[in-house]
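Note that one protein chain of the assembly has been removed; the remaining protein chains are unaltered in position.
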Amino acid sequence: MPVLTVREALQQALHEAMADERTFIIGEDIGHYGSTYGVTAGFLEKYGPERIRDAPIAEAGIVGLAVGAAMAGMRPIAEIMSVNFSLLAFDMIINHAAKIYSMFGGKFSVPLVMRTTNGWTQLSATHSQTFDSMFAHIPGLKVVAPATPADMKGLFRAAMADPDPVIFIEHTLMYGIKGEVPDGDYIVPIGKSVLAREGRHITVVTYSRMVHLSLQAADILAKEGIEVEIVDLRTLRPLDMSIALESFKKTNRAVVVTEDWQSYGTSAEIATRLYEQGFDYLDAPIQRVNFREVPMPYAKNLEQQVVVTTDRIVAAIKKVLNRS
Amino acid sequence: MQKRRGATQAEVPAASSLRSTMTSTPFSRARDQLGDAQLVELYRQMMLIRRFEEKCQEMYTRAKIGGFLHLYVGEEATGVGAISNLQSQDHIFTHYRDHGHAIARGLNIDELMAELFGKDTGTSHGMGGSMHFADITKNFWGGYAIVGSHLLLAAGVALACQMQKTNGVVMVFFGDGATNGGEFYESLNFAQLWKLPVVFVCENNLYAMGTPIEVHSSVKEIYRKASAFDMKAMRIDGNDVLTVREQVAEAVEYARSGQGPVLVEAMTYRFRGHSAQDTQKYRSKEDVEQHRSNDPVLIFRKELIDAGVSSAADIDALDAVIDEQVEASVRFADESPVPGNEWLTDSGIYAAPLATATVDPDLV
Partner (left out) sequence: MAEITMPKMGFDMTEGTIVRWLKKVGDFVNKGEAVAEIETDKVTIEIESFVSGTLSEIVSPAGSRTAVGGVIARTSDGAVATQTAPTAAPVAAVAPTAAPVAPVAAVAPAAAPVAAVAAGDVKASPIAKRMAREHGLDLGTIHGSGPQGRIVRDDVSAAMAGRPAGMVAPVVAPVAPVAPVAPVAAPALPSAAAGSTVVPLSNMRRTITRRLTQSWQTAPHFYITMDVNMDAALTLRKQVNAPLSKEQQISINDMIVKACGVALVAYPNLNASFVEEGIQLNPSINVSIAVALDSGLVAPVVTNADSRSLGGVSRESKRLIGLARDGKLGAENLQGGTFTVSNLGMYGVTEFDAIITPPQCAILAVGAVRRIPVFKGDSNDVVAANICSITISADHRITDGAEGAKFIGEIKRLLENPLSMLI
């Protein structure tokens, strides 16, 4: 299988999506600027300004127009450069994209894919946040956050084929990550988690970039004889806990790693599901590893203490295993 | 403030000139163009809206209708006149005060009343209620209840029309209160930037819910807000159905021709409160009574009779038919079944429900 970066896998998926005449991309600096993270580089030249629509800096408009166009038979891709900016489009996402199907009695749907990015690197308080739980909180949305190049491509295909609004969460620190991507047509279905690594002592439940950090943590712990099983959720809504629960029933211990604030975050939901559905299998309190709960500081030394690191994951796993 | 763009201003007739004293009037021109039967049809739509909504008020007080009930009473001329210009390939978006536009677009009032009653036979299977009528078989994309939000959706459908080359125009209704939020400005910018075929119809009824326009907007003439975008705009008398029809026809043609969007400000007045429980402390009874004395439905009725388009007896007979239709809609709604619990499952939320979507099927 060819080895691609996340960026290359996404580019392939987007080119495939553009093969559908109904598809256009609307977003900030996707064309003339050359694409902030390089994903749509060259697209304007190839598809023209009708279909690669450089939008004003107006996030509600970007998503709102995409929602309307999707209702009327197009298959738009709305790109919100940074998830921090998506707050300006939340009315469109939550009050409209997520509601239209049920509010109008299922008479029409919103086949929209909204790409956006989590990420941080000394960007300070308003450019380093993640709102995974806010999207995943909303019935009517489907929310995916893939971790690997193969899943990026496969889930993007699934998102484009889906008649419902899909929030497709990428990560600025993941575009260069490499991985094998299957040749030919394949699809990674929305709502299916996957085992990222087998182990028998403890279950780590995670998704997106945290899968990679958890894998690093598992490598470190393997040298100490601790075998970590890692579950990559891939989709946050609908949340498929079947594999995580299966693993948890085997290991009886779990750590949930998510790159957001702990209170009311995705890890709260994931851990609750483990408690609710796996209570009788619980052998130790579930530990969570997340952002420390402060607005992200700019100073590097402080930022490093806020974000999730491999060391913190290792420490959490050891704590749950009562190892020092 | 910046100098206003002359081009936009020059195309807008002064409000005072709308009731032309010329020998040719909107009425005479419409009669020539449409014929008497079509004039009566416009009246029928206005009166159907009126009687339907009066029945809604009654049914609300009888607790057959829940939630909010925002009535369009008094503003019928704007909706009926504007929508009379649309063709089948055209689209409508509107706000939560959506009964009038739905009826003017020809939605089935049985289904509308059923929707209000929360019944499965409603336009949205009872999932939307008063604020969310929709029927895509008529390109009626629905009433939206977040003020100003739907202007962007309308621009999105217009973008689809443009890209799909359907020759369709999107008409979107909103109130004066919707013109102060960001979504209004974003939609005007996008529409003018990309020359989208949108007719923005602002129904200026002088109040944003209960806040007078002098209190809520720095610019009192809403149509002037288009000048920031070099957009064509006009202010019209929204209480005269034929004036509305004539002026909006120009806007629709402009949009359809690919020249871009138009902002129409229709001056009108809502006879009833913002919603059924509005105590209307923000305006005097005298104000309301004065406007009611210029009731657009009754004035048009009188014009039709005075001009000999229809006899008083025929109009009375038509009114009686309307009354019976409205009564029938209540019977239909009453007898209809309520929606099933499948609307509480994933299949009620997603066009493509996924097995894992349900948090807990046995949720207590």
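As written, the chain order gives the labels A and B, with residue 1 at the start of each chain.
What we mean here is this: contacts are C-beta pairs under 8 Å (C-beta built on N, C-alpha and C of every residue); 3 or more make two chains touch, one makes a residue touch a chain.
Given the structure is predicted, the values throughout are model-derived calculations rather than measurements.
S.K.: Mind giving the shown chains that are in contact with the missing chain?
M.R.: Per the touch rule above, the missing chain touches A.
S.K.: Could you tell me which of A:V3, A:I57, A:A125 or A:A284 touches the chain that is not displayed?
M.R.: Among A:V3, A:I57, A:A125 or A:A284, only A:A284 touches the chain that is not shown.
S.K.: Out of A:N252, A:Q277 or A:T309, which touches the unshown chain?
M.R.: Of the listed residues, the one touching the omitted chain is A:N252.
S.K.: Please identify, in ascending order, the residues of chain A that touch the omitted chain?
M.R.: 252, 279-284, 322
Quick note on the criterion: only the chains that are shown with their structure count from here on.
S.K.: Just the number, please: Cα centre separation of chain A and chain B in whole Å.
M.R.: So the centroids are 40 Å from each other.
S.K.: Taking the complex as given, what residues does chain A use to touch chain B?
M.R.: 24, 50, 53, 55-56, 58, 60-61, 63-74, 91-92, 95-96, 100-109, 111, 139-140, 142, 162-164, 190-192, 235, 237-242, 276
S.K.: Give every residue of chain B touching chain A within the complex, in rising order.
M.R.: The contact residues of chain B facing chain A are 91, 122-128, 132, 134-136, 141-142, 144, 146, 149-161, 163-164, 182-183, 186-187, 189-190, 193-194, 343, 346, 348-352, 354-360.
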